[in-house]
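Below, a portion of the complex is reproduced, with chain positions unchanged.
So that you can tell them apart, the chains are marked A and B in the order they are listed, and the count of residues begins at 1 in each.
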């Protein structure tokens, strides 16, 4: 009898709280988006499942002694996002950007989404229920960088209590890039601009591809060392691939290592989707601000490209400016697709890869700025 | 409150200035690097200068395959 009562009191039904149930439903929504809608499934599937597991009462998987508690250590130490960034670096080809370095300016312009959102988050504090500190505002703003590991890295340093919501917003909006960007791109460009064909890119040699990551890490070290962990690990991965002398390391960084860390990172992010942290007015603010950040970043990139097209000797299709938000390679594909609608023979993909990878550098630099200015 | 907003504006201006400044400088640096590399270390198309490893010259490979061949022959006879 005693045992039966003990058992009933140990069921989830007895212990469930309303907020936990809602958070599990959030987890299911994330799984639905990942599986049925194809929203960044590599991250949202483990995040959604992590949300479910961490909100199971009694099981205590996020308490000391639980697996999610230990896995979260890898985020707290900053190790998981940096290892993913190394793997992404190994997958990245800087060739198109090196062939047309001006496109770096598009990657810079699109980061305006970050800083405008930072201001927006602080302005939102006028709304009752919203009360973002400077650190929290900065952590939210980095969603505008459209770069998952960067957002998680910055959030884990500045506002770990918002990590779950920020990561979910970042990856969701990255998945929504094909829906968010095209209307903005069409609104800001004329049909003629969208038809612009660009000159073919020169071939970039191996030596340049090897020297670039080294140059980048040095400049970061000299000027913005707070961005050095992100930029440095990215450049390490890129150098492993470009140098061609450590292919087995490069392949492992791009495959098994990044896969293992992705599973662990997703589960740990999910473990931060607790009711107290997520079911707040702030989360609504974060979701709203994230959408605004993407829109502003896209617009800034397109406008910058229009300006550059006016002053450039070679034609620049403004659509590739939208790829400056990063979200590699989704944003570049969107630029390509919108371009094809106006001119079916105009393949912008390679041209858009330049601002696209520039956007990754840009958001890592912006992350460094935030980490160094906000204490 | 007002103080926070003004520090928000300040951050926005400084932040964008740095991002722009850094990436603009990178544009110049890439330009300089590319012309330097193309002038002094021109590459044949298709060449992979990084892939030549010492100790792996054709002679060695021939030797290895010969040795393996011999070894295998021995093994078959057993």
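Everything that follows uses one rule, which is that contacts are C-beta pairs under 8 Å (C-beta built on N, C-alpha and C of every residue); 3 or more make two chains touch, one makes a residue touch a chain.
Note that the structure is predicted; figures quoted are calculated from it, not measured.
Each chain type appears once in the view; in the entire file the copy numbers are A x3, B x3.
As a working rule, only the chains that are shown with their structure count from here on.
Chain centres here are Cα averages; for chain A and chain B they lie 24 Å apart.
Touching chain A in their complex are the following residues of chain B: 1, 4-5, 7-9, 11-12, 14-16, 18-20, 22-27, 29-31, 33-34, 37-38, 41-43, 45, 47-51, 53.
Listed in rising order, the residues of chain A touching chain B in the complex are 98, 101-102, 104-105, 107-109, 111-112, 114-116, 118-119, 122-123, 125-126, 134, 137-138, 203-208, 210-212, 215-216, 219, 223-224, 242-245, 358, 361-362, 365-366, 369-370, 373-374.
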